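What follows is a single structure, written as C-alpha cells, with notes after it.
Taken from a larger complex, these chains appear in their original positions, while the remainder are omitted.
For clarity, chains are labelled A and B in written order, and residue numbers in each chain start from 1.
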C-alpha cells in the first residue's frame, strides 16, 4: 500500500501549498479558497489518484471522520467515506442525523457538534438549514466540512471537484462556461460560480427559465470581482461557444410543462452544436435534462467528475488532518 | 491474525477451483454456479472457518465493499459486512438506499452503480425490483452481488449458504429435500431449487398450500434438467422420508386461518416423524411455522446455517476480489 508522503514528493507537488493552507481550518464556503490554495489542493488530488491506483494508504488509520447528515445523501456521504477509507481512516456515520435528538426537538446543532468533536477528528456535515455548517464550525474544536447546507446555501466540495475536473483537462484562465438549470436554488452552481470568479478572463453564461435564474447575491459578487457574465433563457444561444457545459437538474414541478423543461435539456441536437473540445459536466443525479444518449459522447465527463470527488476529498482531508 | 493463503494451502483446498471461477464476475442468480465452482466455493468456505477461528485476517484491508440496500435487511447486511471485516476490509453502508436520490424519483439504479463503482471494489445490492441486481451488474466495472431482488427474484448467497450447510453434513448427490412454506414468493427456495438441480439423484418435495405452490418457471427448469420432484399439500406425507426439511415462513395474511397455517408448522409432533439423521433448515426470521421447542433438537441447524453465511460470503468475496 502507498505511503502518501512519498507519492506527493513528485517534482512540483506541494510547491504552492504549505503556506497557502495555513489558514484552512474548516471548509464552509467556496469563496474561502484562494488560487494558491486551490492549486495545492489540485496537486494533492493528483497525488491521490496515484495513492488509489496503488491500493490506498494506511497513513490515517488512527483518524476518525464523522459524517453527520441531517438530510440524506448517500452519494455524497459515500464519496467522503470512501475518501477516508482510502486514506486508511475510520468512519462514524449517520444517514439521518435529525433523529440525533428525536425526543428533543429543540436541540441545537452546536450541542451536537461539541459532543461529536469529542469522538471524531473531522466532521462532515450536511444540514437542512442554510448556515448550519457555519454554526457547526463556530463551536467545533475539530475541522468541519460543509457537505451542503440548505437549498440556497453552498456545497463547496462539489464545486471543488467540478473545478478539478476542468483543471485536469484545460487551463482555468480564459474559460468560457455555461451553467444551466434551476440556478436560483442550486447550491452546487452557486459554489462553482464563486470559484470560477477567482480566475482570469472567465466568462459565465447563466442559462435558466427566467423565474429560476441565478440570484442577485452571486451576480453582485461577480460584478464586484469584475467577472464577465450573461443571463440567458435559451440554451441554443450559448452552447456553441463555451468550453464547459455545466448542466444541473430542473425539477419538473418548477416549470410550466414538460416541453419547457426539455428546452433546457442536453440531447443529440445540442451535442451537435457543441464545440468538439467542450466538456459536459453534471453533478448528478439527473432526470430528463441530460439524455442517456449523451453518456457515450467523449465530451461527457460526469462519471469522471464523480470519481474525481474521491481524490479531491482525500486531498482535502489530508490538508485538514495534518494541521491537527 | 491469519494469512488467508496459508490457510487455504491445506491439502485438497483450491484443487477444483482456479479454472472454474474464471467466469465468475458477478453473483446474480444461483444457476450461474457450476458444480466445480460450488466445490471451490465450499472448500474456500471451510478455509474461512479456520481464518475466523484464528481471529480473522487483514489481507483485504485496502478493499472497500459497498452495501446498497434499497430495502432494509439488517440480517443480510450484517452477514456481508462481518464477512468483509473478518477479511480486514472496509464497508460503505446504506440501510435505505431508496433515499439515495430522494429528491429525484427518476434516478435509475444504473447511474447509482456507475458512481458507487468509483468508490468501492465490490457492490452488494438488495433491490426492491426483480432484475435490479442484473441491471446493476450490466453497467458495473466492479463485481456486483445480488443480496435479494424483488419478491419473485433470487437471493443466491442465501441458497449458497443453505447448500453449504447441507454439504458440511452429507453428500449432495442422492439428497432428498422437502421445501416447505410460501413457495411462490420465496426467493430463497427458488434460488435453492436451482442449485439442488445441479446434483445427481436429488429428489425435491414442494410442500405448500396449493395457492402458494412453487411457480411453473422453476418446475419447468427441473423438468428440463431431469430432476425428480413432487408437489405436496401435506407436511405429514413427506417429512418421514427426507434428509433435509427446509422450512420457510408463511405470512399469516396469505392463508385462510391460523389452523391452516399451523398445518405447515414444525413442532414436536413433526419432529417425532422425522428421520433421526435429518436436518432442519430455515433462512430466518421465523414466526409460528417453526416452534421454539425445535431449537434444542440436535437436528435443528438454522443457527449454524446463519453463521455459515459468514464463511460462504467471505469465500465469495475473496473469489471476486482476487480477480480484480
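The rule we apply is simple: a residue touches a chain if its C-beta (ideal position, glycine included) is under 8 Å from a C-beta of that chain, and two chains touch if they have at least 3 such contacts.
The model shown is predicted, which means the values in this text are computed figures rather than measured ones.
Trainee: Note that 2 identical chains are shown, then give how many the whole complex contains.
Mentor: 3
Note that in this section only the chains that are shown with their structure count from here on.
Trainee: Between 0 and 180 degrees, and as a multiple of 5, what angle does the rotation take that fits chain A onto chain B by Cα atoms?
Mentor: 120
Trainee: How many Å are there between the centre of chain A and the centre of chain B, using C-alpha atoms for each centre?
Mentor: Those two chain centres are 40 Å apart.
Trainee: Could you pull out which chain B residues touch chain A in their complex?
Mentor: 61-62, 64, 66, 68, 90, 92-97, 99-104, 106-107, 111-112, 114-116, 118-120
Trainee: Mind listing the chain A positions that touch chain B in their complex?
Mentor: 1, 55-56, 58, 71-75, 77-79, 81-82, 85-86, 93, 95, 249, 251, 284-288, 303, 306-307, 310
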